[in-house]
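A protein chain is absent from this complex, but the other protein chains hold their places.
Chain lettering (A and B) follows the sequence in which the chains are written, and residue indices restart at 1 in each chain.
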Amino acid sequence: MTTRALVLLAGLGLPLLCGPPGGTPAPDIPRSPEGKPDFSGIWQSLSGADYGLEPHLATKDEPPGAGVVEGNTIPYRPSALAERAKNFAARATADPRHKCFTLGTPRGIYGNEPFQIFQRPRDLTLLFEFGHPVRTIHTNGTEHPDGHIDFWLGDSRGHWEGDTLVVDVTDFNGELWLDRVGNFNSDALHLVERWSYADRNTIRYRATFDDPKVYTRPWTLEVLLYRRLEPNVQIIENYCATLDYDEYYPVPSKLESLKGK
Amino acid sequence: MMTMKKRLQILLGALAVVSVGASAQGMRGWRETSFVPTPGGEWNGARLADGQPDVSGHWSNTIGNHNNLTDPQGPLGVDDEDGPRNARPAKPRSERAPSRVSDPADGQVPFQPWARAKQQEFLKYLNNPTRPEYVEPFARCAPGGPSKSFMWHGYEIRQFPGYVVFLFDSGNRVIHLDGKPHLPPNLKLWNGDSRGHWEGNTLVVDTTNNNSKARLGRTGEFVSENATIAERFIFDPGGQRFTYDATYTDATVLTRPFTITIPNRKVTASTPVDDWNNLTFPAKHRGNEPIIEAYERVCVEGNGNHGQVVAAK
Partner (left out) sequence: MKSRLAAFLNLAVLLAAMPAFAHHSFSAEYDRDQPITLQGTLTKVEWSNPHGWIYIDVKGDDGKVTNWAVEFGAPNALLRRGLRKADFPSGVELLVKGYRAKSGSPTINGASVKFPDGRNLFTGSSNPDAPGAER
């Protein structure tokens, strides 16, 4: 083969080898001492996907959105579509976000509040501001535990494919929604996430949903996550589940005036 | 003559004691009645790449739970909360662990009179919560608060450049090591806002922005939202123990500062599993080295009204 052909082939091969599908290689991204992309930082989605994964118009309380689902429509089974309609009708009270334990996975990723990633070789620790739960993505070669276990955030095991973190999530309890308009999954969901840098302050997040109880085929969503860059920015404690009973626990300095009542 | 039913009841009680006792023997050292505090000093153990002493992993306190702040292995008030299943004879006070209050020397929280009266009221109604505020907040899955979080199940420490993160069953704490300022003072949080730095083997932490709603135990001790906490996590370089000291300053509730001291031990793959100090599971993997991991830490009882007297409120 001529040198020219080799150079041409090399030139063709370079974009094929680098970066995730649909993405260009990200130079100058933060890397761990082991050479992997380091996703540590505080991240937030601006997608508005929590208001509705599919394209939707505004309501009095919520903005419009062009949707984050590839192909626009989630491929529900007919019975599941009926359940979504029931969810939608009851959403003012039935949306599990009102309980505020957690938005779960993956809603916590594209939710409206930020989350922090702490990364080390064996795992990524994700602390979500809303509800303040912690999700661990194990990257130490361990596997899902045996049998189905009901977890709120699922069980996450990740590995690297080049500069992309591929995370396999199973063991859902099926009690949570995917957004405010009643999109949902069952406990049979098998989620595959792909995390990669689009540039040093932007993560491209893709999630593929496979749930034969609910969907007729797998489907994928994609959002961008933006690094929070304000100086001294931090996740602020938000155990909002305590708001349900906060009135019963006044700040203690008020207890003296309440004594005997 | 003893009926079979009575004989079996006694046997059940005895077996429960034996089961706890047997596992306690396997867990000797996890219900200590005395301990030697770790002295502050140099760290000559393993270090992480950023220079922090490596204290990551699973840990647990060695005394017991948050029943009783000043007599942590003692009965809870006049009504033993163990209920009918655990008829353990109580050991004399001298054979039980000391008060978690290590200063002042009398082991009591130096309350102003109004606060002492309020604490007594919380204790009186703990087992008869006729009003919602008498339900001890931890029972609702509220976070444990900066110190009380260490008085429950085993927990995990994870370290990163600029952070030490504590993961508890209910809640978590992030210690910021990068010197950023505290949050605005009117933001009052269940687990406070913590800034820290390492001095040798000691993680020195300053915790403000406390809402102090979590209280300090079922016995009802509390501080106010004006409290500041000076904490010291003193790690033995052998990597197996650390002592937690927390000095509370609060002119609203106290007559003088006081200190809580909690001893802790490392939980490893060879620590017997008791689903209390050690809640870890063996991770599934193809290698030979033992890897332990905790399952998801989400406490969801708070939104339920299971069994509570004040359920409807």
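Convention: a contact is a pair of C-beta atoms (placed from the backbone, for glycine too) under 8 Å apart; a residue touches a chain by one contact, two chains touch by 3 or more.
For clarity, every value in this text was computed on a predicted model and none was experimentally measured.
S.K.: So one chain is hidden, and I want to know which residue out of B:135, B:189, B:203 or B:216 touches that hidden chain in the complete assembly.
M.R.: Checking each option in B:135, B:189, B:203 or B:216, the one touching the absent chain turns out to be B:135.
S.K.: So which of B:133, B:169, B:193 or B:236 would be touching the chain we can't see?
M.R.: In the full complex, the listed residue that touches the missing chain is B:169.
S.K.: Provide the residue numbers of chain A that touch the chain removed from this figure.
M.R.: Where chain A meets the chain not shown: residues 145-150, 173.
S.K.: Could I get the residues of chain B that touch the absent chain, sorted low to high?
M.R.: The list for chain B reads 8, 11-12, 15-16, 18-20, 23, 64-65, 67, 76, 79, 81-86, 88, 126-129, 135-136, 138-139, 141, 152, 169-170, 218, 273-276, 279, 281, 295-301, 305-312.
One rule holds for everything that comes next: only the chains that are shown with their structure count from here on.
S.K.: Quick one: in the complex, what on chain B touches chain A?
M.R.: Answer in residue numbers: 49, 114-115, 117-118, 121, 131-133, 135, 137, 140-143, 158-161, 163, 165, 167, 171-172, 174, 176, 180-181, 183, 187-191, 193, 211-213, 222-226, 252-253, 281, 283-287, 291, 293, 295-298, 300, 302-303.
S.K.: Across the complex, what residues on chain A touch chain B?
M.R.: Residues 33, 40, 99, 101-102, 118-120, 125, 127, 132-134, 136, 138, 140-146, 149, 151-153, 155, 232, 234-237, 239, 241-242, 244-246, 248-253, 255-256, 259 of chain A touch chain B in their complex.
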